[in-house]
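Shown here: the complex without one of its protein chains, the others still in place.
By letter and in written order, the chains are A and B; residue numbering begins at 1 in each of them.
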Amino acid sequence: MADTLSDDVLRRAAERAQSKRFDVRTMPGFTTIAVICFIALYAPLFPMAFYSFNAGDSIAVWQGFSWRWYVSAWSNDLVKDVTVRSLIVAACASGIATVLAVLAALGTTRTQPFRGQTLIYVLINQPLMVPEIVTGVALLVFFAMIKVATGYTGLIYLIAAHAAFCIPFAYLPIRARLEGMDKTLEAAASDLYATPIQAFRRITLPLMTPGIVAGAMLAFVISLDDVVITELVKAAGQDTLPTYMLGQLRRAITPEINAISTALLAITVVLLTTIFFLTSKKE
Amino acid sequence: MANTQMSQTTTGKSAGGFTEAEAERRRVRVNWLLSLPALVWLAFAASGPLLIMVVYSFLTPGDYVGVVWDFSTDAWFQVLFTRDIFDETIVTMADAHLSIFWRSISLSLMTTATTLVFGFPTAYFIATRSPRSRPMWLFLVTIPFWTNLLIRTFAIMELIRNEGLINTVLLKAGLIDTPIQMLFTDGATLVGMTYVYLPLMVLPLYASMERLDFRLVEAGYDLYASRLQVLRRVILPLVKPGVIAGSILVFIPSLGAYVTPRLLGGGRNMMMGNFIEMQFGAGRNWPLGAALSITLLFIVMIALIFYVRNVGKEGSGHG
């Protein structure tokens, strides 16, 4: 083929003009990779769900079908306790972290460089930079002093610690969203005499939402999965699902954990699907 | 809180009778005020207590646990130098720390690269769905992570072990005669790490891709750019903040990872994470653990500043 450049260009432009199937949004191979990713993300969940129905007490050797571990998890108050506690801590911590992260992101993006901007950036990301065990031991020592002094040992310490290490996970996606976001709309709003609050609520906040959703989701799963800091900060009766599991690694992991995880997963999926269909029908 | 935006947009007009300098000062003050709640929270429940570790790094290890309050710089000496096990007079550079450090860094780099390769198309795919279904796709990415890390890792093992699903299928299909050893290999570690850190890449990427203006992409095609050129010259610069945020969220936390490398890769060699943890456990050397982690903190901090200053600023024409 020895097309001249202009021939080639003309042909391609004509093709694009005629073909309704040319979509500027598609990138070849991207959908395939995305599908592979989704399959890979869910693939390990099948063995997990499978062994939750194991009659034996192994998570790797199948000995027949049974509801045994669901019954055992359901009748074990401790298991229900730790699951609920995990969800409460994750919800509170990711909520707090997201609010703080939104404020900080507003203060550090879309602005002329100011003194201390990099410092703030580094400080906010600090929890990422130290192995959890180190933060955990430091918090253990620090919180123990407060606990001894005040006699208060509630869940608040755990929530405070989780919220803190969740901040960078919420901050970075929100910041990525804000960076390069157009300021002209807000300028227009203020030109139309919108108060700062109105401009924020009507313009900035809706534009930020995808970043906030992404940040909050990350913070939530990070908190939900935390072991090391929780293990060191928790007081009597404050086990979470991961710390409840941790001790099992050196002894024996039973399918009970698979059953809890599978149930949690099923509930989430059902809940989300319901919400999705309800909201999409309404509109 | 919307004052930032307002003050920024009005600076140029010197609205409200402010001089430029006053407006500037006010703007900086507002920016600090907005960041303050997060900073205070961190000072209380993360960074502040870490100062305890700075103190500990200058103390003497306790006999069985903790520290005793005797000043010592031995921990800092041990960060850089090692005394021979059997002859304390022989002092060498701490090559153990270097090799462990390097192992963690190279694994983190590889993990960042693979999560980017797989995460970018996934985020792009989500960002190009209909606006209403995007949150659902986003949820689909995070739902597997509602399940505990250990359980997920054990489930991955179920797929890749010699008697696992993949080998069984391949054997049954007659494609192989003997099982492929996948468990306890570096490849297994990388697959596991990519799996664990994928959402940390996808979500920030999505956050910045979601606002991608496809008119710009179209303009690129109108100017006869190929797909690759459009991707490189138009899309990538636009979503760069997301790429930066994602790489930071994957690279830095994976420096401390060790559970996945141990369960899937065999863990015959220590990673930074369990080496430091060992100092707080069976190694009974809290000061060394503290000194090592402060060293790590400073290295990462400097790298982060360097990264953000150089990669972050160049060529981003907006913001």
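The working rule: contacts are C-beta pairs under 8 Å (C-beta built on N, C-alpha and C of every residue); 3 or more make two chains touch, one makes a residue touch a chain.
We take it that contacts and distances are computed from a predicted model.
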Choices "Putrescine-binding periplasmic protein", "histidine kinase", "RNA polymerase sigma-70 factor (ECF subfamily)" or "Cbb3-type cytochrome c oxidase subunit" - which one is the UniProt name of the chain not shown: "Putrescine-binding periplasmic protein"
Residue in contact with the excluded chain [from A:Val71, A:Ile156, A:Ile197 or A:Ile275]: A:Ile156
Touch with the omitted chain, as defined above, among A:Ala40, A:Ala91, A:Leu185 or A:Ala263: A:Ala91
Among B:Glu163, B:Asp186 or B:Asp222, the residue in touch with the chain that has been omitted: B:Glu163
From B:Val65, B:Val169 or B:Leu228, residue that would touch the chain that is not displayed: B:Val65
From A:Met48, A:Ile120, A:Leu232 or A:Ala259, residue that would touch the chain that is not displayed: A:Leu232
Footprint left on chain B by the chain that the document does not show: 61, 63-66, 85-86, 95-96, 99-100, 154, 157, 161-163, 183-184, 262-263, 266-270, 274-275, 278, 280-285
Interface with the unshown chain - residue positions in chain A: 56-61, 76-78, 88-89, 91-92, 94-96, 98-99, 137, 140-141, 143-148, 151-156, 159, 212-213, 216, 231-232, 234-239, 243-254
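Keep this in mind: only the chains that are shown with their structure count from here on.
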For chain A paired with chain B, centre-to-centre distance based on mean C-alpha positions, whole Å: 14
Residue ranges of chain A in contact with chain B within the complex: 9, 12-13, 16, 24-31, 33-34, 36-38, 40-48, 51, 59-60, 96, 99-101, 103-104, 106-112, 114-118, 120-135, 137-139, 141-143, 160-161, 163-165, 167-169, 171-177, 179-183, 186-187, 190, 196-197, 199-200, 204, 207, 210-211, 213-215, 217-218, 220-221, 224-225, 227, 241-242, 245-246, 249, 253, 257-258, 261, 264-265, 268-269, 272, 276, 279-280, 283
Contact set on chain B toward chain A in their complex: 1-6, 8-10, 24, 27-28, 30-35, 37-39, 41-42, 44-53, 117-119, 121-122, 124-126, 128, 132-136, 138-152, 154-159, 165, 195, 198-200, 203-208, 210-211, 214, 217-218, 221-222, 224, 227, 231, 238, 241-242, 244-246, 248-249, 252-253, 256, 272-273, 276-277, 280, 286, 289-290, 293, 296-297, 300-301, 304-305, 308-309, 316, 318-319
